[in-house]
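Working notes, structure below.
One protein chain is absent from this view; the other protein chains keep their places.
Chain naming follows the written order as A, B and C, and within any one chain the residues start at number 1.
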Amino acid sequence: MKKLINDPENVVAEALEGIELAHGDVVRVSHDPAFIVRSDAPVQGKVGVISGGGSGHEPMHGGFVGMGMLDAACPGAVFTSPVPDQMQAATAAVDGGAGVLHIVKNYTGDVANFEMAAEMAEMEGDDTRVRSVVIDDDVAVKDSTYTAGRRGVGGTVLAEKLCGAAAERGDDLDAVADLCERVNANVRSMGMALTPCTVPHAGEPSFELGDDEMEIGIGIHGEPGRETVKLEPADRIVERLLEPILEDLGASEGDRTLLFVNGMGGTPQIELYIAYRKAAKMLADRGIEVTRNLVGDYITSLEMAGMSITLLKLDDELLELWDAPVRTPALRWGV
Amino acid sequence: MKKLINDPENVVAEALEGIELAHGDVVRVSHDPAFIVRSDAPVQGKVGVISGGGSGHEPMHGGFVGMGMLDAACPGAVFTSPVPDQMQAATAAVDGGAGVLHIVKNYTGDVANFEMAAEMAEMEGDDTRVRSVVIDDDVAVKDSTYTAGRRGVGGTVLAEKLCGAAAERGDDLDAVADLCERVNANVRSMGMALTPCTVPHAGEPSFELGDDEMEIGIGIHGEPGRETVKLEPADRIVERLLEPILEDLGASEGDRTLLFVNGMGGTPQIELYIAYRKAAKMLADRGIEVTRNLVGDYITSLEMAGMSITLLKLDDELLELWDAPVRTPALRWGV
Amino acid sequence: MALTTDGLIDAIQRYADAIAEHRKLLIDLDRAIGDGDHGENMHRGFKAVAEQLEEQRGEQPADVLTFVAKTLVSKVGGAAGPLYGTAFLRAAKAAGDADELDAAGVLDVLAAGLEGVQQRGKAEPGDKTMVDAWEPAVEAGRQALDGGSDLDDVLRAAADAAAQGMRDTIPLEAHKGRASYLGERSKDHQDPGATSTYLLFAALAGRDVSAEELSDK
Partner (left out) sequence: MALTTDGLIDAIQRYADAIAEHRKLLIDLDRAIGDGDHGENMHRGFKAVAEQLEEQRGEQPADVLTFVAKTLVSKVGGAAGPLYGTAFLRAAKAAGDADELDAAGVLDVLAAGLEGVQQRGKAEPGDKTMVDAWEPAVEAGRQALDGGSDLDDVLRAAADAAAQGMRDTIPLEAHKGRASYLGERSKDHQDPGATSTYLLFAALAGRDVSAEELSDK
């Protein structure tokens, strides 16, 4: 295992120190329980928006804390959801009197820990109003009540931006939470991997893959995908990801969309643009407008080579919220 | 070789199409000769600032084209400097009557091709005033008139931002070029690699490295470094890079600096922050102030895992220029 | 014979040791069909438990179980944290204010733990989760108890059934947890959570387990 780390045990704690030192103008860091919070939190009268999840997906979520996006993020161990103590403390830290939205990616662990945080807060008589919205946008996984359901992946980044903007403009908790559900209903993603990744405390790659193989339908935790297939040209790979998205989302001619081509951590940017090119052409061929886009590493699996594609249907309100100013370590415009 | 590409021959051309489709609000793309130019070029009365170099270092340079930074960038083949035709055409495209600055990284090929572009322009009776500044900030290479001299690496990113800001505020060509030389005199870098990278048309890794080894003193073209050593903890690696920088730069107590921790392409962000943490502590221990910072993948070697550290001594003017608004695909603030 | 606070603490210590010993094996099982952290998660939790476990001597069994529950909830994260955390919380409730637990009392505690896991995770037997070890263990314990066995025999029966349940997860297709994302590809692998659950029942039965017995190879 080759990593720029000191001790697998201290990876998250030391990275948090680094984030604190680098971004002290935008965020503060609590080390125990661990969370990253915007430096001016709690913002009085504003709905607080928090998220959390395992580490190893950077910049998600910590890189999205700041004006116009998240009020706080709770980082778990690598690929392990954070614990309720973190969520409770983060919730308290961002509570400006207007309630707090928890944006939760749909994984058993993430959901259960956020659930326990809410239960514990209730038991302790905490009267902060909390709403939770679970993001499940991964079309690689079949949606069914008899399973764990779809994973939350790239759509989470967009939901965090849009809900953060809604909270910033003064929407109340129900409005922000309903918006989050609307975003989730209108976003779909799918990912693939050329290589596995190595979790520091595991010390070995998350799966094995032949030199001429790739994984289709991966999530963001280095797990194998739905299937292993032979390596193909980038254009064909994009088709494999975007076609199921389009079908499931029911996107059609005249729709306005946000196209998000995401690198998994070890993919050169030049390759992401090759993929973006093909995806944009496919949408143009179908008369679907790419009104906004995002290309880069925003929700990663450590050093994994691969990508995911996310497509969000836009309307006027979502467009306005997307364009609203944001100032976080990883996403910044309008300010 | 595992890459999200269609044909090694078309990597750069297809990526340029993607950039054009994704960032049409900020840049235009010329395909033959290939260059990326800010969409409102030429800006009348403003000094044009252009750069160029081999592809595979993205976001450098194309990602830095836009208001407040570069007016144009010329991408060569992967790891191969662009050709004079590109530089000539880009120079013409950004010439707003106030002359054009060429920011050139110090490599034999880059310098020679920019040189030929100037000679050819002169022969053709082109009267655009051009000044060239060569960036050579890599302390891993001994500076000597009997060798090719130091490489231009991370300092180039900072020079492009600062010179772009100076041009934007209306400085004349000599002022912008002199500033570029001042930046070069005050910036030093050093890099290391945990893994090699694979140039698409070569199809094989750029060097071999044992599972417990790393390369110290690499450049940005996948070349081996000055020495291969055993893998060490991140903190020790940071010392190996930052100590020679400090010594060569002569940074001392009370200095204000910009600390830039750069990922080589395949390094998880979490690791960059671990490295940043150590670098910031080392500077604090020496009474050197980190007044600004940059952490992320800005000058890369395809999918190489590794990092470089760059340190720039700041003064009031450089600080003001750093903070000035910038709007490019890869670097954006204040707007 | 009954389970005292001291007996409970010893069993938990034995479990913490077993988790430390088999950390890598649990990681490898989770790498195959999950995300490779189950061993690390459990180890992080039970290392923290072990550090303060001795301080619990003199408390009642319910207090020990509550202490374990809270430590797991605040240290483990992932799916395993809330699942085992809820199990121990429910177990503590079932233990009430007894100073020691007889065979029937222990079985109530274990059944309450299972209930907690299922309430939290909504998994049924056959979904390829820890429930597949936990449920047959409680069932076998119940039958042994009904057949008049003493505490030791009840725990032995439970541990044997947990081992079998763990092995029986191998051919299953996962319907819950991270392994379910693999669909068909989750087959032919032993569930990591079922494996750590067998280790729990083995520890309660005073049994040390070898790596061979745990491996699905």
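By definition in this document, a contact is a pair of C-beta atoms (placed from the backbone, for glycine too) under 8 Å apart; a residue touches a chain by one contact, two chains touch by 3 or more.
These figures come from a predicted structure and were not determined experimentally.
Novice: Where does the absent chain make contact, in terms of the chains shown?
Specialist: Touched by the chain not displayed, across the whole complex: B.
Novice: Which one, B:6, B:51, B:113 or B:267, makes contact with the chain that was left out?
Specialist: Reading the full complex, the residue touching the unseen chain is B:113.
Novice: Check each of B:18, B:82 or B:99 against the chain that is not shown and name the one that touches it.
Specialist: B:82
Novice: Using the document's definition of touch, tell me which of B:51, B:156 or B:206 contacts the absent chain.
Specialist: Result: among the candidates, B:206 touches the missing chain.
Novice: Given the contact definition stated above, which residue among B:2, B:61, B:105 or B:221 touches the chain not shown here?
Specialist: That would be B:221, which touches the missing chain.
Novice: What does the interface between chain B and the hidden chain look like in terms of residue numbers?
Specialist: Output for chain B: 33, 54, 76-85, 107-109, 112-113, 115-116, 140-142, 146-148, 151, 199, 201-202, 204, 206-207, 219, 221-224, 226-227.
As a convention for this text, only the chains that are shown with their structure count from here on.
Novice: Return the chain label for which the distance between chain Cα mean and whole-protein Cα mean is smallest.
Specialist: If we average C-alpha coordinates per chain, A lands closest to the whole-structure average.
Novice: What pair of chains is linked by the most C-beta contacts?
Specialist: A-B
Novice: Once you find the CA centre of chain A and the CA centre of chain C, what distance in Å lies between them?
Specialist: Roughly 32 Å separates the two chain centres.
Novice: Compute the distance, rounded to whole Å, between the mean C-alpha positions of chain B and chain C.
Specialist: 54
Novice: Whole-Å distance, chain A centre to chain B centre, using C-alpha means?
Specialist: Chain centroid spacing, chain A to chain B, equals 29 Å.
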